[in-house]
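A quick write-up on the structure given underneath.
Every protein chain but one is kept in place in this view of the complex.
Up next is subunit A:
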Amino acid sequence: MALSALLSPKVYALRSVQPSSEPIPELSPAGDRKRVSVEMALGFAVGLFGVLILFHAAYSTIQYRGLLKIMEEEFSGPPMNVVAELLLGLVFCIWAALTVPGKFLSIQPYSEENRIVSLPANSDFMIFNHRGKVFPLEMDVKLKH
């Protein structure tokens, strides 16, 4: 009881030190957060399907070679349906390889999605005497909400 009376002012003191307002929600995307979007999951499924088609084509070719060994003929190339299957698998895998790794992000500093519209939470550590002063001063940048 006395212990809790001893503890509670400390807890109160701790609580008052914490910042009372929660940080402003950042509207610019954080670089570390990685979310799997619907398109990425779909691309992943298509890629997996393409790889399965390739495995099936490999199995068909193995069987075809077995057949050729029985008939004692030379292997000149896989049969037409296997070639068509390989092409289909290649198309699926190309589509997956272009969709799964993620979208391209714009590198123009003044494009719409690169606007910095919030103060960073560590505003105590911001410095202003860096070399940004060699940038030409643009007076036509408007403040948007």
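As a convention for this text, contacts are C-beta pairs under 8 Å (C-beta built on N, C-alpha and C of every residue); 3 or more make two chains touch, one makes a residue touch a chain; residues count from 1.
FYI, contacts and distances are computed from a predicted model.
**Student:** The complex lacks one chain in this depiction; which UniProt name from "ER membrane protein complex subunit 6", "ATP synthase F(0) complex subunit e, mitochondrial", "aspartate transaminase" or "Cell division cycle associated 4" does that chain carry?
**Tutor:** Spelling it out: the chain absent from the display is recorded in UniProt as "ER membrane protein complex subunit 6".
**Student:** Which of these, A:L52, A:L67 or A:L105, touches the one chain of the complex that we don't see?
**Tutor:** Once the missing chain is taken into account, the touching residue is A:L105.
**Student:** Counting contacts across the full complex, list the positions on subunit A that touch the omitted chain.
**Tutor:** Per the touch rule, subunit A residues meeting the hidden chain are 28, 31, 47, 50-51, 54, 57-58, 61-62, 65, 75, 77-78, 82-83, 86, 89-90, 93-94, 96-98, 100-109, 111, 114, 116, 120, 126-128, 130-136, 141.
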